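Provided herewith is a single structure, encoded as structure tokens, for subsequent inquiry.
Only one protein chain is missing; all other protein chains are in place.
Chains: A and B, in written order; residue numbering restarts at 1 for each.
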Amino acid sequence: MKPAPFEYCRADTLDEALDLVAEFGSDAAVLAGGMSLGPMLNMRLARPAAIVDVNSVADLSGIRLVGDAVETGALCRQADALDSALVGDDVPLLARALPFVGHFQTRNRGTLGGSVCHADPSAEIPLALATLGGDVVLRRKGGMRAVAAHDFFKGIFTSVREPDEIVTALRWPRSEPKTGHAFDEIAQRHGDFAIGAAAAVATVAPDGSLAAVSLGLGGIEDRPVLADLSGFVGAPATARTASEAAALAAGRVDPMVDPRASAAYRRQLVRVLGARVLERAFERAGARQC
Amino acid sequence: MTEGGRWIGAPVPRKEDEALLTGRARFIDDMEPVPGIRHAALLRSPHAHAEILSIDVSKAASHLGVYGVLTGADIAAATRPIPSAVRVPIDYYPMAVGKVRYAGEPVALVAAGDRYVAEDALDLIEVEYRPLPPVIDVKAATRDDSPLLHEAVGSNVVHHRTFRYGDPDKAFEEADRVVRLDWTFPRYSSTPMETYGAVAQFEPAPDRYTIWSNFQGPFILHALMCGALEVPGNRLRLITAPQSGGSFGIKQGIFPYLVLLATASRLLGMPLKWIEDRLEHLVASSSASNREDAVEAAFKDDGTLIGLRFFNTVDVGAYIRAPEPASVYRMHSASNGAYGVGNISVDNRLVTTNRLPIGLNRGYGGPQFFFALERAMEAGARALGLDVAEIRRHNFIPKDAFPYRAPAGSLYDAGDYEAGLDKALDLADYAALCAGRDRARKEGRLFGIGMATAVEPSGSNMAYVTLAQTPEERARAGGRSGGLATCTISIDPSGAVTVKTVSTPAGQGHATVAAQIVADALGLTPDDIDVMTEVDTLTSAWSLASGNYANRFSSVVIGAIGEAARRVADKVRAVAAEDLEVAVQDIELADGTARIVGVPERSLPFRRVAARTHWHPAGLPDGMAPGVFETAIVSPPELGPPDDRDRVASAVTFGFICDLAAVEIDPGTGKVEVRKYVSVHDVGNVLNPLIVEGQIVGGFAHGVGGALLEEMVYDADGNPISGTLTDYLCVTASEMPRLTIGHVDTPSPHTALGSKGMGDGCSMLAPVAIANAVADALGREDIDPPFTLNRVWDLAAEGGGAG
Partner (left out) sequence: MLRIEPGARHRVTVTVNGRLYSGFAEARTLLSDFLRHELKLFGTHVGCEHGVCGACTVNIDGRAVRSCLLFAVQADGAEIGTVEGLATDGVLSPLQEAFRRRHALQCGFCTPGILISATQFLETNPDPTEDEVREMLSGHICRCTGYEGIVRAILDVAGDAS
């Protein structure tokens, strides 16, 4: 199991990287942490003519506050995000999702941007970004665009990224006051990609009713999806509301079927995980009031 | 030193560890034993079943860096097929000839300067296939209208034998209650962390082959390989690497590749190295069998088990590959398990399908056999309203019945099963556990308790596999019996001791235990003794059973070590007696000296006495041969040939295991949480408690994997869909339940040190103990492992089933 031959191109600056992807187009694969690309290359499931290694591009690193958002460079290692106080304080959903991502050893190298680009439907980081309504920042030679995470993912391992574009950063909306976050998933083993994952964000009004609520679902459809829970705004932030909302979401999803799980089972996970994360998010939102 | 001056029984840290911990230990892929090695890669079939219409290797052969390309036709022209104990017209070659019969079967070999280039060339080989209908459903494969894997056999059922011991029909007539269970046992594999690897070199005039590998033989397979290569045994030299990265049996399955590489080395005229990659390992190495089995158990109302009928339908994969069908016959002569039941029938059908050929894996036939017996015991208890522990106690072979001759011929050496059961109940706090289950159920939770017991046969009789033949066929083939082990102990002119065990361990600490045994015999410390465990068939003393399988180290090999050590001790004592002018029986070896019993100040250094056998032969006692070089070859006398009623003593020792599992199932997700797991073992006298415990926990991990996670899945077209370690789910530290271990050890009268074989352990019982607990939790008997999330959720959601 050894990779097929390729040309190795190490970009030292973002401009160099953009030149390279412009040159090779769909014949290039961008190499960040390599936790997803590496296995595909080794198994010869991916055979790009060129590898564009962006690990030396300083502009792609870092975690910073930009307006109302926390911006993480695409190359930000998952372990660094997990250690970051800024992420912990301002993007608690990401902080809660990261321990589910791979393992200690893969988080050391794996990047936030790489996970988003890979667009695995059960990956945690895309789910967290979509649930929060964050953006993916893309650059191409002479251009830049920000795409809402919701619009970024197009299906299993596919996104709207064009071959000559590089994901440079992710923008995570900062947490609002009186807002709770929760993340959970069911996998056959710890650290595996989830059969089903759920992320919840809820804001609770002083009277104990829901001012805002989102429920994101991973591993259920071919991309992370958001349940439409607008009907629950104003409802009491209770366990009962949580399970009703999850049941509604379960009724609306169109689950994938694979050897690990049937559609019925995935729907069930929406019910169970959805209720679980919503309830936890409600509690955490309430706890902030005191 | 330990109490009484004995190293045996002490938790001696392992001799092996320092090299392994510092990265100095050498495995096969670290070795470059000859210059000029080229690297082989194998093209493998993408189809489960297809005719090979043509293979065009021209582009690959002319690729820069490629030294040669071979196909199955080339290999078949240069070798003979490899036989098995089942005499059917199947020509098994290590590479597909004319037709592929499983996805992953080797189709062509490329030799190149490195593995990268070899794989590049694989991409350039053009094979034209004509797909044939895949045979994947085992039951359908047995029908007359099924497509055939081997047309010359005329059926996919390549072996069918029935056996009767006692009078099972009468027992079933007299039964108050009969339970029947049918199930599918999944296919899974031991997947050691190190894959197969070998370097093969052919040298002409006279033709001879040398192969370095992580094989764990030579075993009987050396003889089969010589037959395939058409050379006498002394022209096939097998050398094992100093260390092997785990096996659990599966590394026996490398032997067809050794034939392939040896032949390729000859045809291409260069030494060849091949390291199996993980994808190759998961689709094409070997695995345990999946089975479609059923059992019927006849009980009296008081719980007495009076009859058993086993119906085994075993998927052997695409070929019946030696030493198969051994997995089906390993437990056969212990078909009564730990119970005194005398009336047993067994119906064995072996079926070829378009799956990977089966072979040795941890527990070898044990997980499948005990699944039948112990599910039946538990279902019987529930049907009769009896406690699952008490029904077992009621049926156990009593402790005063040993040595006990089992109905199908095994001679159980020693045991106290009831004490083992009591220990398990005690460690599990069984009464409280049952009360907890009742409480949980009142709260609507799914909580279950399951048990299982096993006898653990160790130190195999080479003849048990001939049960696959009728008594008449056996008579025609000539007699077979025994299970030889060898050990050589030498002392060099410096007086230093070297032990060669030829036991090819893969992590079981043989070097440490051998050093403990020899240290005790010679009055030295384990640090004084060097141990080589690897095999070199040209220079070591070995025989048909040599190798590492069936827990044979602590049941048989220690006998050879002990015997060789005794001879060395006798010789050194005789030399010392002459020097000290006393009778030999007055000399003891202790504290690194040979000394007069009771007069420790009259002593000579051990080394000096031993060295004298080299330096001063003329000064030795009359008639004594110079030097110290003792080879012991032993075969346990219990291991006779099968009789004409198909009874055979299949193993030397029979350990005992009693496991108890408590599980809780999350009805929302189907997750099975093992809340408690207790395992009590009888391993006879413990040689090294650290190593014994390590083996027990390790075996448990395999059993848990089989119960909850691991399965080699094929889709309906025969495509393997668990071909990576992200799809084939090995247990990790986060999934391991806590294990409570207990011991009730009864010394074996069949072994030199009273020890019994051990090592399969919980790998045989955890699948059924957990299954029993799951059945109890769900209130239904129709359950098939592995108990993965979706499957268990489905079972729970459907509610109580057939039962």
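We adopt the following convention: contacts are C-beta pairs under 8 Å (C-beta built on N, C-alpha and C of every residue); 3 or more make two chains touch, one makes a residue touch a chain.
Being a predicted model, the structure only gives us computed values, none of them experimental.
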Touch partners, limited to displayed chains, of the chain removed from view: A, B
Which residue of A:55, A:209 or A:238 touches the chain not shown here: A:55
Omitted-chain contact residue, chosen from B:231, B:419 or B:725: B:725
Per the touch definition above, residue among B:94, B:134, B:192 or B:459 touching the missing chain: B:192
Positions on chain B where the hidden chain makes contact: 13-14, 16-18, 20-27, 29-30, 116, 190-195, 243-248, 277-279, 506-509, 690-691, 693-694, 697-702, 724-726, 730-736, 739
Touch residues of chain A, complete complex, unshown partner: 1-12, 16, 20, 31, 34-35, 38-39, 41-43, 51, 53, 55, 79, 99, 102-106, 108-109, 189-191
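FYI, only the chains that are shown with their structure count from here on.
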In the complex with chain A, residue positions of chain B that touch it: 115-116, 119-120, 123, 277-280, 668-671, 709, 713, 715, 721, 724, 726, 729, 731-732, 734-735, 788-790, 793-794
Touching residues (chain side chain A, partner chain B) in the complex: 1-5, 39, 43-44, 186, 188-193, 195, 259-262, 265, 268-269, 271-272
